[in-house]
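Below is a slice of the complex: some chains, not all, each in place.
Chain lettering (A and B) follows the sequence in which the chains are written, and residue indices restart at 1 in each chain.
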Amino acid sequence: MQLDDLYQQIILDHNKKRAGYGLNEGGFPSHQYNPTCGDEITLTVRLSDDGETITAFEWEGSGCSISQASASLMTSEATGMSVADFERFANGFREAMRSRGTIVLPEEEFGDLAALSGVSKFVARVKCAMLAWVAAEDSLLLTQESRN
Amino acid sequence: MSQFTAEQSAAIRAEFPELSETVNGHPLVYLDTAATSLRPRGAVDVESEFALRHTAAVNRGAHTLAAEATEAYDDARATIAGFVGSRPNQMVFTSNATESINLVALAVRLASAVGSPARFALREGDEIVVTESEHHANLVPWQEVARQTGAVIRVAPVTDGGELTVHAVESVLSERTRIVAFSSVSNVLGITNPTREIADRARAAGTRVVVDACQSAAHGRLDVESYGADFVAFSAHKMYGPTGIGALWGTADALAEMPVVLTGGSMITRVEYDSSDYLPAPAKFEPGTPRLTQAIGWAHTVSYLDTVGVDAIAAHEESLGAEMYAAVADIPHVTILGTDTGVHRVGLVSFAIDGVHPHDVGQYLDSRGIAARVGHHCAQPLHKRLGVDSSTRFSLGMYSTVDDVAIAVAALADVRRYFGES
């Protein structure tokens, strides 16, 4: 396994740039934690008034470059998606991450997130890449429940 | 129901090097599989190769070896769980079946000390049902629960033939019964108990059901879910696997509700100085460095059993066991513990010989290369109930043959003469 498969330049950049970093008050933040390494993330999904569209991801946390870049890239690529589209999107991402290198994220669909494709070959790192996504799905659920 | 052919038996026996040992100048006749089973070469080789080439910290490392070891360990759990009909996360690794039962009993004691969780906490006057035929491992832990909590042990009787009926268990069930603990097969009697029926009746009465499946694990298809119990305990070393590892199966609900017993690393999410949060089962019951090579060895063992075919093994042992029972019963002055009428038996027979103490019987057999178990087989009360202090036991494994049985029965026929009885 080549290290550069894992750490593409886009990832290293997003680890620094961290789109969406910074939490505002309110909403339904989800806190996720990786007990093996102590990485953590708190993330709030913001929805449009009709509850159909994701208007923003806000997050804070600490962790490895994969976990931070994954949160940042998700923010860049998925902000503005409909809730339904995001759910499909997250499922596709998860499936690729768990594929042990057999599924490459298509750039047409996943944009810069495709740079995370290599993670799936590093089984121990899949959890890192998923941390923000699990938080997003959870925050989404909490937000939707609050509307019912 | 048919036995292995001579060729099949020879192929199986070739996997077990210990069978080529000689004992007191005779080829070994191993009739002590119910105590501990011999080990197949393939699985032991895989285990030692793993130890020598792939040792690394499980669940704790980012490096390649650690990631591979973690994966191998998880795969091993999945393989073993699959073999017994469990989901991986419903099977907790322990040191042996005794520890598996104790985990539940300790959870009850710890819950009782603080009165919660309520479904695990016992109070004075609550009742725990065991049976007359239990192994000490499924009796003594419950005595300790009773001693601490003031709960009462109620003992379901067996018939003089050693049979445990649903009715016998029902007769000691009451409104206060909280736990029913019994074995699927007694290690002295060899009779298969109506486990599902007893469990159903007990659960209908609102109790927790703990099944000791030690003697079922490799002599038939152990399907933990089929028992309808809350918990099922078994040991690797009684199914051709390594010592030092066993398992506790539990329903998802029971494991979720059950309080942690052993705590430490690898079972936590967040630790502060004054409190900690725990992972879900099975991790919450498995603190510390896991039984890595043992899990690998056990998994390869059950794969081997699957290759031979568990149903074929069961058929072989049952058929040979029935012949053995009949042959032993035919020897004058022998009294068998446990009937063969109207019951389903595994390949195991315990007996007393008039006028010769089991210890002497065992020594005589040993002089002819036959390894049998003598003593109370960790079931003192059952022996007393059946009117003897101890007995001699022959128990079969997948590698046992008609010749083994013939040699043992012939020796048995000579025992009394040797000791001057006639």
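Assorted remarks:
Just so it is clear, a residue touches a chain if its C-beta (ideal position, glycine included) is under 8 Å from a C-beta of that chain, and two chains touch if they have at least 3 such contacts.
Nothing here was measured: the structure is a model prediction, and the numbers come from that model.
Counting every protein chain in the structure file, not just the single copies shown, gives the formula A x2, B x2.
Here is the rule we go by: only the chains that are shown with their structure count from here on.
Centre-to-centre separation between chain A and chain B, using Cα means, comes to 47 Å.
If you check the complex, the residues on chain B that touch chain A are 59-62, 66-67, 70-71, 268-270, 279.
Interface residues of chain A, counted against chain B in their complex, comprise 33, 35-37, 122-125.
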